[in-house]
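All protein chains but one are shown in place.
Up next is subunit A:
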Amino acid sequence: MSGRTYVDNAPVPSDVPHVDEVGVTSAPLKSAAFFIGKFCQAYNDDFMQCKADARDPAACLKEGRRVTRCATELINKLRENCQQEWDKHWDCLEQRNQEFYRCRKAESALNACVLEKLGIKKEIPNSKIQVHTIAKPVFKDDTPKWDRP
């Protein structure tokens, strides 16, 4: 990509309450995604509803802070309880183009740990097929086209 780059060093205005940004990068975040989705569903839905109502970024800062705080809480819980399984899973994802279907073994270990210690079960929302539970998936998705959600 060519063209000049521009960095804005101005700090956030002081009337906005400060919330630490999540420092988790793409692979661990993708690994924890379904758990974050379940744990923080209420706040995430609020934020998405706010965004749907108003495209202005300033309008949804409060909901955004709640999303950040909730995600940070779950990240801390994961680090406390399931750090090793999580590390193994996202390391596997990083080695394999961040594709879930190539890391089922590490994923089932992580899912078991999170279910036991944090009580969160991984479920694919809005899907009849829970592909991560199928032991030997012949096709990635073999529902007929007219039946897919």
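We take it that a contact is a pair of C-beta atoms (placed from the backbone, for glycine too) under 8 Å apart; a residue touches a chain by one contact, two chains touch by 3 or more; residues count from 1.
Just so we're on the same page, contacts and distances are computed from a predicted model.
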| task | Assuming one chain is omitted from the figure, identify its UniProt name from "NADH dehydrogenase [ubiquinone] 1 alpha subcomplex subunit 1", "Mitochondrial import inner membrane translocase subunit", "Protein odr-4 homolog" or "F-box protein At5g52880". | result | "NADH dehydrogenase [ubiquinone] 1 alpha subcomplex subunit 1"
| Hidden partner chain, touching residue among A:Val22, A:Cys50, A:Ala109 or A:Ile129 | A:Val22
| Missing-chain contacts mapped onto subunit A | 1-12, 20-29, 72, 75-76, 79, 83, 86-87, 90, 94-95, 97-98
